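Each remark here refers to the structure printed beneath this line.
With one protein chain withheld, the remaining protein chains of the complex are depicted in position.
For clarity, chains are labelled A, B and C in written order, and residue numbers in each chain start from 1.
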Amino acid sequence: MQKKRAAILGASGYTGYDLLRLLLTHPGLEISYLTAEKHAGRNICDVFPQMSGFLDMELMPLDAASVPDDIELVFLALPHGTSAAVVKELFERDIKIVDLGADFRLSPGTYTKWYGEHPCPELIEEAAYGIPEINRDSIKAARLVANPGCYPTSAILGLAPLVKNALIDTDAVVVDSKSGVSGAGRSPSLDYHFCEVNEGVKAYKIGEHRHMPEIEEVLSNYSGQNVKVSFTPHLIPMDRGILSTIYVKLNEAKSNGELLSLYEKHYKEERYIRISPEKVYPSTSQVRGSNFCDIGLRVEPSNNTAVIVSAIDNLVKGASGAAVQNMNILAGFEESEGLEIPPVFP
Amino acid sequence: MQKKRAAILGASGYTGYDLLRLLLTHPGLEISYLTAEKHAGRNICDVFPQMSGFLDMELMPLDAASVPDDIELVFLALPHGTSAAVVKELFERDIKIVDLGADFRLSPGTYTKWYGEHPCPELIEEAAYGIPEINRDSIKAARLVANPGCYPTSAILGLAPLVKNALIDTDAVVVDSKSGVSGAGRSPSLDYHFCEVNEGVKAYKIGEHRHMPEIEEVLSNYSGQNVKVSFTPHLIPMDRGILSTIYVKLNEAKSNGELLSLYEKHYKEERYIRISPEKVYPSTSQVRGSNFCDIGLRVEPSNNTAVIVSAIDNLVKGASGAAVQNMNILAGFEESEGLEIPPVFP
Amino acid sequence: MQKKRAAILGASGYTGYDLLRLLLTHPGLEISYLTAEKHAGRNICDVFPQMSGFLDMELMPLDAASVPDDIELVFLALPHGTSAAVVKELFERDIKIVDLGADFRLSPGTYTKWYGEHPCPELIEEAAYGIPEINRDSIKAARLVANPGCYPTSAILGLAPLVKNALIDTDAVVVDSKSGVSGAGRSPSLDYHFCEVNEGVKAYKIGEHRHMPEIEEVLSNYSGQNVKVSFTPHLIPMDRGILSTIYVKLNEAKSNGELLSLYEKHYKEERYIRISPEKVYPSTSQVRGSNFCDIGLRVEPSNNTAVIVSAIDNLVKGASGAAVQNMNILAGFEESEGLEIPPVFP
Partner (left out) sequence: MQKKRAAILGASGYTGYDLLRLLLTHPGLEISYLTAEKHAGRNICDVFPQMSGFLDMELMPLDAASVPDDIELVFLALPHGTSAAVVKELFERDIKIVDLGADFRLSPGTYTKWYGEHPCPELIEEAAYGIPEINRDSIKAARLVANPGCYPTSAILGLAPLVKNALIDTDAVVVDSKSGVSGAGRSPSLDYHFCEVNEGVKAYKIGEHRHMPEIEEVLSNYSGQNVKVSFTPHLIPMDRGILSTIYVKLNEAKSNGELLSLYEKHYKEERYIRISPEKVYPSTSQVRGSNFCDIGLRVEPSNNTAVIVSAIDNLVKGASGAAVQNMNILAGFEESEGLEIPPVFP
């Protein structure tokens, strides 16, 4: 079978690199075009010596019009606000697009409230929200996928079985997330200087992070309930991984076993969701470098509360892996192509 | 003034070391006697080369009867269950005791439920619970102080102003704590092997950690309300520090400014509590090596919830620093002696 | 093509896991039998939750006689001293063996001097030393490969072009190696407790590490010169990676460009050696999770010395990746099967 030609716009960040890493093992795709605004004109191997021996390609400046005609698949790993204009131009062509940015994740109203005016609101309804585990049919039917945020992925997958089955008080959901530093991107700043991050943990943007409305809107749409979340992200001293610890109030009594069964049943067909046994809670180190979301949970019977723990690699299931999974659906590949690399440990 | 002679029983762990580090800067104390069961017969400098040039002393086997007669102050940094018998024997003498273990922190009933039968329940009522910021008078009046657990310290100091003023729903308190690895002690085990901890984060003992009843009982006693906590501890890849992120439901509307003022007022006289400005949340790296508990918070006005973040160094304010502070109160020193070392950063 | 059935004896350590990770992407092999002495009877997914969804297999006790008859390929990832007896029994059968331990790396005399009496010295001459880049023909001709030590791999690959071409004073070679902690294995001990390793760096076994005679003997055999090395290993706070910084005295003046050309030419056909451009020195982070050895160098013209820097992932090119590469040669697969996973970064 002839390989489909793919482009990555925004290839010099951590997400761009992880796309390269995964796509190089994909049998149906050929990486044919790369852009990187800051590094235009340099070879990808100068920016990522890791790529030496795998890919010998010049980075081009970002310009939608210059994307070659034979490109069939496009991944956008651009700062938010930048994607929309590019998508607008590419959407005219017969191209499948996965946008890893935030521009097409939210409804127009929510977008405007949290990000400001949208550059091409008319395209928002063309975009499918890219969590296959809750939205596969929409993705199949679309040409444009809005790849989800990293925090939302971990929170939504952790909560989906509960909200779908109307098992919890949707007014009192607490999501406490802990992220590695790669989630903040590759641009240097004092906040992510090694010595500022190492040997410390802190909360940031409490109740004000843009991923909060994404979690709420997606879960509300998915469940038909109005889901309200108290979301606090934390930065911890590691490269990769997000652990979300989720606190919910159950509407009725459930045992650990019952709730675990519900999760297992809900995700039975899902290759990239793994449910931990009772009393076992996943570490992000068990999904490192892989596309899995591992979920564990515990019910507190004395007051009908439950704690759900969900672990992903923020760069894989939280970004590039999800993007490959979504593109596989869009482009008609096996959903698991390029994603069957086991976790790296330690 | 003649220095008082002090002993540390259990000097070879991380808590023992941090006691040494602090006490060596204390003008009123002289470290005179050390025990370390596993290392008896060795010099403290063989166990901690860090101590070379500061202290040249042989480690003795643990035996309450062998503690010299001229010892006036005793710190116990022993595995729980071990302290009680030692305390029983030492309490007969005219000695001030700070026990860093769990044996005297809980009421007899709660202790039995979570730890099993108590070896000397009759002494429990002699012990003051050692958080001076909520319990200074009891400590002054006691001869035996139960030094608090590290997680409870961060949770209790974060919640004290709220429960004391009856401002929250005490049935729906969530405490999500993130701890560095030194909290697990110095005994080798696979769980704390470098490669198992590094580059990962996980929850453990959800709803089952023995520090949960300690938080609940202490806050209930302090506030006269029945405080119920959902407590989830996490292990993160750093040496020192605990960050507790606390989620509460407010009984009435408060602004950020009002709640911050309340905290500032509540802790106005407390040297070791620092309140962060609005929209600033503390990192554990700003208390590293020091006796401070730094607290920040944010109110979510749309649903009367609040998030409180409290940061301590688990080995200092969460263990040895608190022990020195407690002993200063017991022994009549200035409360800050040995504790005025600024944080180490980075 | 029918897959060949493979066994891993000693599957529960970090090297065992990395073998699984790589072999699961190998099209010609089927993992069919696993042993793990300490974990016998448990499922591999209980020991490594990372494997869930990939492999569902019980760990067997170590017993050469119980290795099924249909096993064609065996990897041994056992403590040294344990391998030899197993190899002895398996060698009777028509099986290809890669031993990741130290038992067959050295000549009988050197082995005895550094490790003690050898359990089956008669088999030593059957074993090929497993660095394909210097020894491919011997490996092809063998049934048993002694997989090299991690430090020796980095040192030997860094020095091979120089000693082969008789360019340096072989009496004055300094090898200063920095290793991540996974090189020490997965058995808990105080030395590798998180807090003992984190935020520190130390040298150990200076001039006494068993990898020193391995470096010397292999390079001497390879070059026909008597190579003498001053070897100092260091432990640094990271999971994976070895960087060896090698100091040599050149026999004659060379420019940076000349020496780089020599390395490029020497390794021109080698898939897993990458030479860095002038003034660029590799970080271990550019080979993480991959089978590459990246090499950079600088000549000091004022006194005809050179510094060579070689970076590997100790668990891949320094252990499991090399084992797969060796087995591919032994078993007639493409040498790169199972090894074309790009590095993980960050």
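The rule we apply is simple: a residue touches a chain if its C-beta (ideal position, glycine included) is under 8 Å from a C-beta of that chain, and two chains touch if they have at least 3 such contacts.
The shown structure was predicted, so the numbers you read here are calculated from the model rather than taken from an experiment.
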Looking beyond the chains shown, say which of C:V218, C:M238 or C:V324 touches the absent one. C:M238
Which residue from B:Y17, B:Y33 or B:Y111 sits in contact with the chain not drawn here? B:Y17
Candidates C:F91, C:Y129, C:Y151 or C:Y281 - the one touching the absent chain: C:Y281
Which chain C residues touch the hidden chain? 171-172, 174, 176, 178, 180, 195-196, 198-204, 206-207, 228, 230, 232, 234, 236-241, 243, 245, 247, 249, 281-286, 288, 296, 298, 300, 303, 305, 307, 309, 311, 346
Note that chain B touches the chain not displayed via residues 14, 17, 20-21, 24-25, 48-54, 182, 199, 239-240, 271, 274, 276, 280, 282, 286-290, 292, 294, 340-346
Taking the full complex into account, what residues of chain A touch the chain not shown? 14, 181-182, 186, 188-190, 192-195, 197-199, 237-239
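Definition applied: only the chains that are shown with their structure count from here on.
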Centre distance in Å when chain A and chain C are each reduced to the mean of their C-alpha atoms: 36
Using mean CA coordinates as chain centres, what's the gap between chain B and chain C in Å? 46
Just the number, please: Cα centre separation of chain A and chain B in whole Å. 39
What positions in chain A touch 2 or more of the other chains? 199, 239-240, 282, 286, 288, 346
